[in-house]
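Dropping the structure in here first, questions after.
The complex is shown incomplete by one protein chain, all other protein chains being positioned as in the whole.
Labels run A, B and C following the written order; every chain starts at residue 1.
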């Protein structure tokens, strides 16, 4: 069977891999992203693709995943907040440099597809992948296909409003779900707690070198694992918001599985147990319905490469 | 081409029609719903189907639309709030009595399908139909197919939460969208206004025979058409909530069209203009994206019959 | 010691009594209120005062309590929602007819003063009386004196905002405390529950003759006393809002006692226990401070007469 290359273009690094039809990465390569220069970014992508292509003659296509709004033809990136791309014809620019067909996809969609085909969603035809990191990314699979929507930008699930007049969001609105349920929201919660109640947050501050701003995700997870009540309270607050959002998505999409990925998912059961508990008490029609299983993602940071590569194959 | 029969089973009446492949209703018949008796309800459905089938020999199948949770096999109604059906095997019960293949569908889905195929959504592959009546019903069309979700109960778009600790909803939760943006919400808004500020709501009270509880939807629409500021304020309040919800659905689904149906849609531009205005100021990523057109439904109460009939054809 | 007459002018009845300096009512008389006619209302007040004055020669002054905004000279009622009074010179009108000095006072202030001097607040110099009825009335005692504020209309404690963009209030705003914590709020909560979840609210509906609108305060109290979970849930919801408001008032006023009166206070411990529990978890600076006792009012509907009479004595 043919091979394809998946490229995950982030704000800090470009990661690419050769992937077979079982979703296995045969070889991988990374480069820093020259993120302020759109032209150089395209060149770096082409460089890593050519490097891999020279080693694997069977490579037939390239999938590129990037944060941002991708057009419905999967050729152009309208807007990528971290990459200085504005209406950038990525497909064409890369194809000129690598002589292979290229498809472009939103990064959260690529990750969702990777998990759906080869990770926690194997065998499921209706699922939603929720990436809890700096923001919340989403990917939706409907009847075994990746869902893109009419204009190619569906699945921006971090941006439905959960609090009227709530916290300011980078999208220009207030009260978006990602302001309450992302990894950043967990960190903000813990720093706030440390700022206003330093006595309560003693262990968190200790791990953060005495400064609220020194506390980040891994410290909170560590403190929660040790049983620190302040850290556990922070996790429970975020988990309630995650559960609420999944219940909201269930009313609309009724998926068979939710897959939770992103940095926050590293906390595993510490997150999953209260998320499930909250979700089940917030479902509309509970008691009269079946509902989705909630699972932690399995592929970690490889999901984006594997998913982008597989989407190039279709 | 073959004909099919569509049946719209409401809490007060059963309406059935013979429908051709252009979505035209050739003949229609109605009966009161014996809603407290599940067995009699099935008998009435069978009766109207047999009546129509005797007149049109080309009828090949029957589609039944009913409010409630329908299973993914489209055979069983798990729970229908207005019909006393609990895990009722409707498909089998009707098929025994009419000797035609029967499919069962959620009524909002049937309406959405009718509008998508033959009404305001003709030619669109990605749309959401939003029925603003007592509650909010929803139907989603994805890539030209009706979306049902993994367990058959997707599209319950009235029940995502828009206000934490908000108004109590019949689904057991608080703060559901339908408590703020439905026809009932408009009526509640006007009655509240009349109760607490009778001087402001003079025209509304006059139309309601002097009693807040005498005010219902048509009176509010009439007063707003006359230019009554209180009625217009009520419409604007509801329209903001409708627009907000459409913006939320856009983040997730990115459809090409929203179709607004239900009793509230009778207000036409009185509703549509402020809904569009609100929607466009609340969209995530506005300025960097295309977005859905918002249209009033075209088929009125026929949409459910036409949609159910057409779904039986597929 | 001299006697005074207190008059409590409500929307439906005028109640007057001769009161001694121990706060005892020696004789009482009632008349229906001709509430749509300001002139007749004054005449009825004068009539009951003259009736009592003829029997008790020692009467030296009259205090009149009425719902509305009373001016700082305690002579004029600027605005009384239930009595059609607008800038009405009540003091002068009554004095002309009864030949005794008259003072006018807001009714909630009169009740608060009655309770402070002769009821649940005896011996306390700093207290807040909270009347939970149709709305929420308030009376504040500071250093042993009734607090009126600079313009005579302080103590309108039902109208600080507790929910941004919340429920509409008769005062023209949204989200006022009285929309969440009054007797009316309890009734609205129970009716809402019965409307959206009739199965849960079976006992309440039974007591309300099968109709949500048939449920009123006494039915809810009865059901809660029987142990009905739906009624108890309604009380707990309201009690949390009462407790929150008392905590808010404590931050500002730090009183020694809260006295809870009005129709809702008839529920006694059913209300008081969850109010106290909520209050204590919501206090600012809890753990580092003393805080108010919360008590049920003792004088019932006599508080307004006794308080108005005593205020005329000062």
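Assume contacts are C-beta pairs under 8 Å (C-beta built on N, C-alpha and C of every residue); 3 or more make two chains touch, one makes a residue touch a chain.
Since we're looking at a predicted model, the values are computed, not measured.
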*Which one, C:26, C:84, C:100 or C:282, makes contact with the chain that was left out?*
C:282
*For the chain that's not shown, point to the residue among A:36, A:92 or A:197 touching it.*
A:197
*Residue of C:173, C:197, C:216 or C:236 in touch with the missing chain, whole complex considered*: C:173
*Just name the one of C:253, C:272 or C:296 that touches the chain not displayed here.*
C:253
_Listed residues C:17, C:38, C:63 or C:152, member touching the removed chain_ = C:152
*For the chain that got dropped from the picture, name the residues of subunit B it touches.*
164-165
*May I ask you to list the residues on subunit C that touch the chain which is not drawn?*
69, 78-79, 124-126, 138, 140, 142-143, 145, 147-164, 171-173, 176, 244, 247-249, 251-256, 282, 284-292
*Name, in rising order, the residues on subunit A that touch the hidden chain in the full complex.*
167-170, 172, 189, 192-193, 195-197
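Here, only the chains that are shown with their structure count from here on.
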*Provide the C-alpha centroid distance between subunit B and subunit C, rounded to the nearest whole angstrom.*
46
*asked:* Can you work out the whole-Å distance between the CA centroids of subunit A and subunit C?
replied: 56
*Note the residues in subunit A that touch 2 or more other chains, in rising order.*
164
